[in-house]
Structures are given as structure tokens and as C-alpha cells.
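One structure coming up, written as C-alpha cells, with questions to follow.
Of the protein chains in this complex, all but one are displayed in their positions.
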Amino acid sequence: MDGQTIIARRVARELHTGDLVNLGIGIPTLVANHVPPELKVFFQSENGLIGTGPMPEQGMAHPLLTDAGGRPISALPGACTFDSAMSFGLIRGGHVDVTVLGGLQVDAHGHLANWMIPGKMVPGMGGAMDLVSGAKRVIVAMQHAAKGKSKIVAKCTLPLTSTRPVSLVVTDMAVIAFPEGKATLLETAPGVSIAEVVAVTGAELAIPETVPEMKI
Amino acid sequence: MDGQTIIARRVARELHTGDLVNLGIGIPTLVANHVPPELKVFFQSENGLIGTGPMPEQGMAHPLLTDAGGRPISALPGACTFDSAMSFGLIRGGHVDVTVLGGLQVDAHGHLANWMIPGKMVPGMGGAMDLVSGAKRVIVAMQHAAKGKSKIVAKCTLPLTSTRPVSLVVTDMAVIAFPEGKATLLETAPGVSIAEVVAVTGAELAIPETVPEMKI
Amino acid sequence: MRAVSVEEAVAKIPAGASIMVGGFMGVGTPQRLLDEIVRQQKSRLSLISNDAAVPGKGVGKLFDATLVARLTASHIGLNPKAQQQMLANQIAVDLIPQGTFVERIRAGGCGLGGVLTPTGVGTSVAEGKRQIEVNGTTFLLETALRAQFALVHAFLADYLGNLTYALTARNFNPVMAMAADTVIVTAEHIVPVGVIAPDHVMTPAPLVDYLITNG
Partner (left out) sequence: MRAVSVEEAVAKIPAGASIMVGGFMGVGTPQRLLDEIVRQQKSRLSLISNDAAVPGKGVGKLFDATLVARLTASHIGLNPKAQQQMLANQIAVDLIPQGTFVERIRAGGCGLGGVLTPTGVGTSVAEGKRQIEVNGTTFLLETALRAQFALVHAFLADYLGNLTYALTARNFNPVMAMAADTVIVTAEHIVPVGVIAPDHVMTPAPLVDYLITNG
């Protein structure tokens, strides 16, 4: 199983029936493909929809029904639409149970940087800052390391998305949480040892007595 | 013609096609009866409607369509409904062209008191403070005097509704405006002399060279 | 969302709870929930409601049964019982402008700490409040308002909990449905999923905790 699939499947296990869930672009988008059908989750698209469905069949796309990237989507029975003030009222007001976002860096205290690389990538934060400030649970779904460098760092060097710590980080190697503000290894990916995780983690990791393998 | 009809007819002449108009309870409500049919005015009811129509015919009232006092109304073709946040967004945001409100006192600077008599009448301000703060034009429609005492006073002794001066006061005796913060007599009611107005006005009144009679 | 009986829903509300109740002069008010609150004699309520309606109608019934300890409203002039209880100091009453009232609740539901409004500047409403200047204009800082429970009345509710409201019965209901820990809904009609078109849903299903069943 490739890293992205491991991440998406593991994150999907964090969702519960009735949850209102917002998925960011990139790896988070894949989570929707791994939610078991018996789990009734509401997916929000922050451009104004709850109840996003899969890509429409060939010839069925409507130009006024897209995801936040402008790509055609469909709407499930029971879907609803709203304006952007309501969409971010839902987000900032704590009505989104889980948001899953990509990350550039997460530090030892759970602070996330995911919107800007000064001098290089200045796209704007879009909805990311509101999601991290407001969603009930914030899950970061990302590769553990990129180009040989850990994305879990002692302290973020990139501009923060929020000073609020995230709830959980799920990577292709591990699941990490931040109880009492301290990065803690909760699970390892199949076939990955604790020592391997520690070796490619740029932050000090608390290691509990038992660290089970991810169920995916 | 009785005083209330004089007031209502004169206020109606202040309205223009396309105006969004909010009428308070009491004399202001009567204004709607005196708007000529060729004038296309939108009436807002702050409980959530633009396009209020007359009392429905016997047996046609719907319990979910009322004015702000809970009385049955009808809705004209092209009416629209909205929640209270939108209703007061329209009011506070300057989208209401004219509001017509009753008054307890208006002072020489155009300050209105119309919501409370300490120790006697403490009903709450409802929407009055927002209307006076936010509507483009505020017209006070009231009797010139009550129980022999002028309701136009040098300085309000009752709690103010807003520190923003009203645009116009229309009474059964006169039309008064406040150019440069000074109460100024613009018109007299039919058969009422300037001297009579001055005699029952508790504030100093600027009297321009010509003071025409109200056209009603 | 769970579908429950009115008895079960009201049993979840403890005495002394803070409750927001939708409606404007009794129009768009969840009558069945109020009747059951009276039957179960939930006392010392902290009521957040635009008005006190009239005796015998809407939230007026809570004053008839003297169940209210604290009231936040914009207008209570048409309910003499609420007025009497206020003047006799049986109820602590906070009267605030209607636009401020709804905007504070919206802030509570949308995760805002508050809003800056021009309404009330220089009046008795400003007493004890922070004034903030923006570009030379003075505003009052009005803080967010939330409650433990929102009691909401819809026109249509579908099986998932999506809601629409009708005509002037919408008023405060959709705003309150966002601003409470627990949202309890009565509806004139409960309908299958899909009966309400996506563009016509006014309160999305995930906001609703309990829908009161028919009968």
C-alpha cells in the first residue's frame, strides 16, 4: 500500500456517523474514498455545500456545482447549499467536527504551518486559518518527510497557520498527537519500527509504553 | 381632516418609487394607506418581510405571515422573506431608504426619544435604536403636543433612542427639519399659523422667510 | 441528529438552563416544546428570546408559569405579566436593541467574539460597554451570546435534519440554531430526504441534535 493510501485510510477511521467533515486539497481529498459506506458522514465544501458527492458521470457535470478548486462534483440526496458567510460561520463556529488538512510543517507543540513559503509560495491562506482556528478537531494528513527532511519539526520555521495546536497528525509512518502540548507517538504504520519513526522525526517524540500498529 | 390623517398623508409624500420603507407602529402604520398606487414602494416588516400587503381577506390569514406586532398581513407579488440577521443588516446597513417612527420627544437638535419613560413604560427598544442609527432617512410622525405639552422640546428629558439626529418631523401642525443642527419650520398644516406652531413648540424654531402650507 | 419524543427532549433540559427560543411575538415558536417545559416545570430558566410574546402564547407561557429567572430580549411591552415580574424584580431583564440581539447570537454561532455596532452609542445602552473607534466613527463592542439549548421551530424538516422556515416564522430560528450547545427542533412537517431542494435548506442537518417526532 502506498503512503498516501495508508494516510487516507487511517484518517478515515477518525470519522463517525453524523460528523460534519471538511477535507483540504491534496492527500486529505483522498480520505473520502476510504470512508466505509455504512458511515454516514457529511462532507462540507467550503465554497458552499454540505453533502458533496463523487465526480458526476460523463456529461452530467453542472458548471455551478464544483468543489473549492473549481472541479465538478455532485451532491448527495439531502445536500444543502449556502453562502460563504454561512460556510465560514460553520467553520469558525465549531460546527465542523473534523477538518483534515495538508501540512508543510508541524512542530513539537502541534503548531501547523501549511500556507506559505516566504519568497517562494505566496498563494494566500484561503480557508486554512479559519479551519484550524475553528473546527472541533484538526487532523493533519501529510508525508512524514519530504526530500529527506522531516516535516515534524522542533519549531516551525515557516509562518504558522494558527497558534491553536492540531489534534492529530497522520503520516505514512506514524500517528502523532499532542497531549499536554508534547508530541507523542500513538501508532506506527505497518512495517515501520519506532526507531525508524524517531530517526526521521525532527521533534522530540514522547514514546508511550505501547505503540500499536495502525489499523487500516 | 383629523390630525393623524394629515400626518400620514404628508409623510406619504416623502416616499419615492423604489424606496425601501420601514413603518413603526402607531401613526406611522397609517402612512401605507396614503401612498398613491402609482408609487412603487417596498415596505419592510422587520420580523422578516419585504413586500407587506394589506390585511388578508376573511379566512385567508396564515399564522406564519404577520407584522411585527403579530397581526396577520399579506404579501404582495415579488415579496421576499429573510431571517432577523438579514432584516437588521438591511436596517443597520443603510439599505432602508426611509423609516417612519413615532416619537415621545424630539429636541432642538433633532434627537429622538421614543422608547422608554423611566419608572413608567419600560417595554424595551425593539428595533427602534437600529432604525434610527441605520436608515438613510428617519422621519418622526407624531402629534405636535400631548396633554397640552409640546413633544418638540429644547432638550430631551427622556432617554434618547440615538444620538443621530432625525431627518424630518411631521406633526398635525408642522413639518420641521434640522439643517445645521437647528430645528427649522418648513411647513405648517392647513389652517395653522406660524404663531400657533411657535406657541405650542417647546424648542426654539428657526423660521425661514417663506413657510408654505403642507400639500396633502 | 436523533428523532425523539417531546417528553424525552425536554427531559434533557435541566432547571436553571439557558435556552434560546425562536419566534417573534409567538410566530415561529416551538409551541410543543414550551408546553412540555411548562408540564415538566423546568424552573429558573435563563431565557433568550426576542420578546415575551403575550400571555398564553409562545414564550408567554413561561411567564404565566413563572419559570423564567433571567430574560435577554429586545421588547417585552406586549406581555404585562413579564412586565410585572420584571418590575417586581422576580426576573432579571436585559433589554437590548433587536439588531444587536440577533447580531450577538449570530456572533455566538459563528465563532466571533463580538461585533462593533453604531446602535446605542451615546444612549443608556452604551453603559458599561467598551467603545471602539474605527476610521473616526465610534462603535459599541457587543459580545457574542450563546445558550445551552436552542429551541427552534421549522416549517419543513427532513429525515436528516435539514430545515426550512416559512414566511415571517423564520426570524431568529436559523440564527439560534447555530448558537447553542444542543439544538432541539419542532417542525410543522417532517418530510423525506430530497423533498427540500439543496438551495432551499436554511439550516443544514448537522446543526440539529434532536428532532421532535410527530404525535
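A, B and C are the chain letters, set down in written order, and residue numbers restart from 1 in every chain.
By definition in this document, a residue touches a chain if its C-beta (ideal position, glycine included) is under 8 Å from a C-beta of that chain, and two chains touch if they have at least 3 such contacts.
The structure displayed is predicted, hence computed values, not measured ones.
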| item | value |
| --- | --- |
| Full-complex contact with the absent chain, from B:Ala32, B:Leu90, B:Val153 or B:Ala183 | B:Leu90 |
| Residue touching the undisplayed chain, where the options are A:Leu39, A:Ala85, A:Ala146 or A:Val198 | A:Ala85 |
| Residues of chain B (touch criterion as defined above) contacting the omitted chain | 18-20, 42, 49-51, 75, 77-82, 85, 88-95, 97, 133-134 |
| Positions on chain A contacted by the hidden chain, ascending | 45-49, 62-70, 75, 81-85, 87-88, 91-92, 121-130, 133-134, 159-163 |
| Residues of chain C (touch criterion as defined above) contacting the omitted chain | 103, 107, 110-118, 130, 132, 134-135, 137, 139, 141, 143-144, 164-167, 170, 198-200 |
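As a convention for this text, only the chains that are shown with their structure count from here on.
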| item | value |
| --- | --- |
| Distance between chain centroids, defined by C-alpha means - chain A, chain C (Å) | 34 |
| Inter-chain centre distance, chain A versus chain B - centres from mean C-alpha coordinates, in Å | 55 |
| Cα-centroid distance, chain B relative to chain C, in whole angstrom | 29 |
| Touching two or more other chains - residues of chain A | none |
| Junction residues of chain C - those touching two or more other chains | 106 |
